[in-house]
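Complex shown without one protein chain; remaining protein chains in place.
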Amino acid sequence: MKKADLSVQVGKLKFRNPVLLASGTVGYGNEMSEFIDLNSIGGIVTKSLSLKPRKGNPPQRIVETPAGMLNAIGLQNVGVEEFIKEKIPFLKKFNVPLICNIAASTYEEYVECTKILTREDAITAFEINVSCPNVKEGGLQFGNDVKAVGKITAGVKAVTNKPIIIKLSPNVSYISHFAKVVKEEGGDAVSAINTLVGTAFNIITRKPKIHNVNGGLSGPAIKPIALAKVLEIKQSVDIPIIGIGGIMNWQDVIEFMIAGSSAIQLGTVNFIDPYAAVTIIKGLEDFCMKQGIEKISELTGSYII
Amino acid sequence: MKKADLSVQVGKLKFRNPVLLASGTVGYGNEMSEFIDLNSIGGIVTKSLSLKPRKGNPPQRIVETPAGMLNAIGLQNVGVEEFIKEKIPFLKKFNVPLICNIAASTYEEYVECTKILTREDAITAFEINVSCPNVKEGGLQFGNDVKAVGKITAGVKAVTNKPIIIKLSPNVSYISHFAKVVKEEGGDAVSAINTLVGTAFNIITRKPKIHNVNGGLSGPAIKPIALAKVLEIKQSVDIPIIGIGGIMNWQDVIEFMIAGSSAIQLGTVNFIDPYAAVTIIKGLEDFCMKQGIEKISELTGSYII
Amino acid sequence: MFITKAPVEKVIELKNHIFILKIFAPEIASIIKPGEFLNVKVCDSNFPLLRRPFSVCDVEGDFIFLMFNIFGEGTKILANKHKGDLIDLLGPLGKGFNIEGDYDTAILVAGGLGVAPFPYFIRKIGNSKKIHSFIGGKTDKDIITYRMKNITISTDDGSLGIKGNVVELLEQNIEKLKSERIKIFACGPNAMLRKLRELCIRHNLNCEASIECAMACGFGICQGCPIESVNYPDKYLLVCKNGPVFNIRDVVI
Partner (left out) sequence: MFITKAPVEKVIELKNHIFILKIFAPEIASIIKPGEFLNVKVCDSNFPLLRRPFSVCDVEGDFIFLMFNIFGEGTKILANKHKGDLIDLLGPLGKGFNIEGDYDTAILVAGGLGVAPFPYFIRKIGNSKKIHSFIGGKTDKDIITYRMKNITISTDDGSLGIKGNVVELLEQNIEKLKSERIKIFACGPNAMLRKLRELCIRHNLNCEASIECAMACGFGICQGCPIESVNYPDKYLLVCKNGPVFNIRDVVI
């Protein structure tokens, strides 16, 4: 039997398969490369970068919840300068599309980061995180404000020729309104979803379990919500979607593609099984063969409603 | 040792303990009464009623998800008339506060239902469901529209002297904006949260697993989100909150009270363990004794942040 | 209708992936009827969250038997139980088969795991009626004959018995069978029951069928298990309360 074609197109971006690794769940690739061949995966999205290094939130940063976890890392990152000096040289050794995720506190910072980083040939595209719920100065505000998201999209587009993916917040009434403004302002794709705002308390001390009070909920618990958000976007806006949220196995990937995703990202599962991407890609291959699906991209938005 | 005082006050409403049973998860009480003594629980919220009977959605209506479930019952209910004739006489036999949940497709229907039902002495209060995500004509619209929620609150308040609790949707950017308008329009309390919009697909048929496409996510998976919504309301609006979402045990109840709830409702857990309410009340009693908490109501909003 | 935590006595593997759980549950054993079911919490944790419904397969003294195949997460956990493990049972639930009545031969029609409720049915009917069992499956691997009586078999691939589905098998025999007063009792996948329903209408046969569907509570509070009623088209019946056994003509499968 002929092998299925797993390659997918997300706007101008081409990936050898739809399985990317999500921002904040692969570091800068070093550790993951000890488990898997990064060249075998669709792409890698680096931890959110800000202009200057960020120390991040004090502990405790994570807490487990039923079929999920809350995190409030607070965008700990090395900053643009060290990223270019220390991290890119390592990542350059691989032949894997490198998507650089940017998070900032101001509109100007988003633009400035993109402007500096666009000079790096190793970077294939940008994913703009307008939706991190764990940074107090601004993150959440942007993600919940259609106008701000539009302005940021236009702003970063203006300073780079590389594709721009806007990572959307699920903590809104209608995520499709945000996808729409991204499209209008020239964004190339959206990724959905980032984490959902959640919290947990210690019942003896009455303090939040997470230092930051709120954290972002990820993992299988949020999968049904993420799928509904992807479907909402697919049904109302014509823009490529990278699906994210609770994906644990190849079956979940198929579900996200049927709902409208052109590609997907693995997040929390990497913590539990760093081999997951490879296992999943194999599973997709077998499924396509068995079902006689020649190109996996046929699945995108193939729901029957 | 003296027994702890479990009674709580939600605005004008007084409950013997904070454990109520949530709408849509206790039917009209008949079946639950075969398991537990309804007189021992804080209160009972009946399945959403509409003016006329509703057939509800075709199967499949439910699907399990990681630590949760999706439902799209479609507000199957007997209608106001049969409720008064057939259901109230049964419920009257118990000495338990009866909260009648109303769901409607139009503003007028909400008001009309309340007007008819307010004559029934057996009804202690109304819970207005502005947030059911499974009814196509209107449910979701109302729940996502601050003005509509304000108008409905004022409308039902005008036709009854009984306390009005507005049940809020979590599928919004800022749930506190809705709590605020409820307070402004004279609502007595809010309950939070209803289910989150979610979906699931069959990867072979590519059809949604639920006939209605989207369903409402409930169960432990949503607990961290529900807690964050309760906290958001508590921190910004001075209105009593009934906490709902993924409560499985007494520890969860304490967490919801610390986050700001004056009382709570049990939903999905009733399907798995119809004795849960009784077990939980016992657990609360023991916890208060052990911790030297004289009145459980002290816990409400007692978070240390 | 109550919850009991009952100890497993034995886990029996009948065939590859098909198991019987023998459980010490005297309170249930003493009252449950054929065709009624239990809603089973397979473990203490929240995963899987919901109970799983299983027909009572047989009752022997204080012991009840459940028959199941490994289908998903829940049945996998059940298959891995050990003697002494406690299983959380909610039941007895639903409306079972109406065994009494004006007929001489009970025709049992089972598709795959659909044999599950019939050992107990056969035990209860004793010698009061004759029994004829028609059992169908995809291949011989799916044919379960555990404690069944007077068996005729069909398989889709012809690997055992007659080639074809069990409703076709029944139809081939129906004229012969109709010489007596018969009543059909059926359990199996919806696709099979749908065909059986047509057959019963065509031949004007009396038939009770046990119907499966997704359930959350199993006792009537979630409204998650609707089934279209022929007689009351403006409301659904609930499989868990009004069924799972229905007169096959009364419902739209």
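Here the chain labels run A, B and C in written order, and each chain numbers its own residues starting at 1.
Keep this in mind: a contact is a pair of C-beta atoms (placed from the backbone, for glycine too) under 8 Å apart; a residue touches a chain by one contact, two chains touch by 3 or more.
Every value quoted in this text rests on a predicted model; they were computed, and no experiment measured them.
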Full-complex contact with the absent chain, from A:Gly43, A:Pro220 or A:Gly243: A:Pro220
Hidden partner chain, touching residue among B:Leu13, B:Ile41, B:Ala67 or B:Ile210: B:Ala67
Full-complex contact with the absent chain, from A:Ala4, A:Leu20, A:Ile41 or A:Ala67: A:Ala67
Given A:Val156, A:Ile203, A:Met248 or A:Ile281, the one touching the chain that is not displayed: A:Met248
Where the unshown chain meets chain A, residue by residue: 24-27, 30-32, 34-35, 47, 53, 55-64, 66-69, 71, 73, 76, 219-220, 248, 268, 270-275
Chain not shown, touching residues in chain C: 45-47, 73, 82
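Everything below uses one rule, namely that only the chains that are shown with their structure count from here on.
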Middle chain, criterion being Cα centroid separation: B
Farthest chain relative to chain A (centres taken as mean CA coordinates): C
Whole-Å gap between the CA centroids of chain B and chain C: 36
Centroid spacing, where centroids are CA-atom means, of chain A and chain C in whole angstrom: 46
Centre distance in Å when chain A and chain B are each reduced to the mean of their C-alpha atoms: 34
Interface hub residues of chain A, defined as touching at least two other chains: 66-67
Of all residues in chain C, the ones touching two or more other chains: 46-47
